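Structure incoming, see below.
A single protein chain has been omitted; all remaining protein chains appear in their positions.
To keep things simple, chains are lettered A and B as they appear, and every chain counts its residues starting from 1.
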Amino acid sequence: MSEDKKMFLSVKDLVVEYTSSGEIIHAVNGVSFNLEEGKTLGLVGETGAGKTSIAKAIMRILPDPPAKIRKGEILLDGEDIMKLQEKEMLKIRGNKITMIFQDPMTALNPVMTVGQQIAEGIMLHNAVSKGDARSRAIEMLKMVGITEERYDEYPFQFSGGMKQRVVIAMALACNPRLLLADEPTTALDVTIQAQVLEMISELKQRLNTSMILITHDLGVVAEMCDDVAIVYAGEIVEYGNKRDIFKHPLHPYTLGLFRSLPSLVSDEPRLHPIDGMPPDPSNLPKGCAFSPRCPHATEACRQHAISQVEVTPGHYCRCIKIKQEV
Amino acid sequence: MDKKMKENADAASSAGVRQKKESFSRQTMKRLCKNKVAVFALIMLAILVLLAVFAPLITPYGYEEMDYMNINAGPSLKHWFGTDAIGRDVLSRLIYGGRYSLTLGLSASLLSTVLAIIIGSIAGYYGGWIDNIILRICDVIQAVPGMLLAIVLSAVMGSGFINTIIALAIGGTPSAIRLTRSMILSVRGEEYLEAAVSINCSSARIMFRRILPNILSPIIVNVTMGIGSIIMLASSLSFLGLGVQPPLPEWGAMLSAGRNSIRNYPHLTIFPGLIIFITCLCINLFGDGLRDAMDPKLKD
Partner (left out) sequence: MRNYILKRLVMTVFVVISAAFLIFTIMYFIPGDPARLLLGTEATVEQIEAKREAMGLNDPYLIRLGRYLYDAFIKFDLGDSWYTGVPVITELSNRLPRTVFLGCMCVIVSVVVALPLGITAAVHHNKWQDRACMVLAMACVSMPDFWLALMMVLVFSLHLGLLPSFGIESWQCYILPVIAGSLQGIGQLARQTRSSMLDVYRSDYVTTARAKGVAEKKVIYQHMLPNALIPVITIIGGQFGRCVAGTIVIEQVFSMPGIGSYLSTAINSRDYPILQGSIIVMAIFVALVMLAVDLVYAYVDPRIKAQYVAQSKRRRRVKQNG
């Protein structure tokens, strides 16, 4: 990957494995990408592709007995956070890097008031009094559109969309430099989805936060992201800015994704899903992980691992066929 | 066309259920075998059961045989666990006692389970006022804590083997009924049942071929765990003077009898209690292992 600018976030060759009853599950297989400050990167892929594992690895909150970060460097502002001690990592989590999770219904502690949960994060990372933390938490609640009176209410008293707003308030309370959003709207209704995305977008712009948005919804990507990385079986198979990916998709998987979207303009008798199933992460095929499903697969595709190719500046693709055409 | 469709659909769905059950039990066996503790417990249990079954062939003495020369003797080469107040060999009595305890445990548990499955299925499947009445009766029975109920029942019915089985079975039945009923209720809404109804399966058929295989595992686990607590309860009853009484060699009764001479002849209380402990421990360990094997997600 080119390193012309000093990148805000730089992930190099991340490998994450899970061990489960003797089997090794290769969740993330050598992922590398960069993120400029203030920009949004979309990680797109099916369920199980490894996107959440990438995000959790950056925050180092992978559950340690089954999961292990085998190798990789993660440079935040030039510093490799993989090498930090847990004590130092505690200062970064919730402070410099925060995360929003997928299911708002279970993301909040049922026996603590929502205000307390926001204030907890504030007090952890700032030397402020309880009263100041409370004011700041109220400020955050107002920012996400929740009134001050609801500070002392419990999560069960909020609807799904409002809970997610509380989670966002919690995540942004300490002005993080990097926000990891793991499918923040998947569990919400479409109308609420639009509201929440808009709010995230606005707050992000106001605070100049960089963001990694994990999603399987290309529509969300189109709205929110500057750069896009397509993830398949723990690898990034295509990477580039939004325009390149949407206007000139190259990788067969990316093409398959776009083609499987139902068309809003024409009448089609059938949908066009991608043939086959995603591979078993404990038993990945040799060579290209997509080859069993790829209509253009050749013998060479199944033999060895495929490397990234820079097709146009900033647009990368992991495919032999594309490499040959370049 | 309709008949053919029905046959095919029926064959497909029952093949699906059967296939699921086969690989499920094979999976369970595999997981169980990997759990060394559970396997060890199972082997110990098998030994105990074999000893109990073949008691007359194995024991050096009959359980009523009195050796007048050796009253209250401590452990020796002749009587490995010693003798009791009238010269009976403790080891032989313990092995015979296994017959009572294990049979009590198994029968009471099975009785309770069979009743629970029948009554619980009726309650869960038909709902309405039948369900209500059954639940109220369960409430009344559960108003009295288990051990107390067993004491009262045993006091009224008198000591004796069959009476004790009934007394022990009744206490655990209401909670087993509730368990079965809630499983039936949760499965009732499932789609494969709607599919079966849509091709005109009869109610009984639905209950037995579709519902039962899927609720079997919690029931099996419940039964296994229940046996351990029933054996414990049975020996508590005998200890108090109810349930199975001397001269029958029930373990709890032996403990009770040996109590008064604990100062001078402690072996009369050490061994019976030890065997109760080991038996219950093995049953519980195996029950735990079985539950983990049947549903690994429950393990954590």
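We take it that a residue touches a chain if its C-beta (ideal position, glycine included) is under 8 Å from a C-beta of that chain, and two chains touch if they have at least 3 such contacts.
Fair warning: this is a prediction, and the values are worked out from it, not measured in the lab.
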item	value
Chain not shown, its touching partners among those shown	A, B
Full-complex contact with the absent chain, from B:Ile184, B:Leu242, B:Ala257 or B:Leu290	B:Leu242
Which residue of B:Leu102, B:Ile119, B:Ile230 or B:Leu285 touches the chain not shown here	B:Leu285
Which of A:Met59, A:Leu213 or A:Ile306 contacts the chain that the document leaves out	A:Met59
Touching residue (missing chain; options A:Arg93, A:Arg134, A:Arg165 or A:Lys204)	A:Arg93
Absent-chain contact - pick from B:Leu57, B:Leu77 or B:Val156	B:Val156
Residues of chain A in contact with the chain not shown	59, 61, 65, 90-95, 98-99, 101, 103, 106-112, 120-121, 124-125, 154, 156-157, 167, 170
Residue numbers in chain B that touch the chain omitted from display	139-149, 151-153, 155-156, 158, 174-175, 178-179, 182, 228, 232, 235-236, 239-242, 252, 255, 259, 262-263, 266, 269-270, 272-274, 276-277, 280-281, 283-285, 288, 300
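One rule holds for everything that comes next: only the chains that are shown with their structure count from here on.
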item	value
Chain A-chain B separation of Cα centroids, rounded to whole Å	51
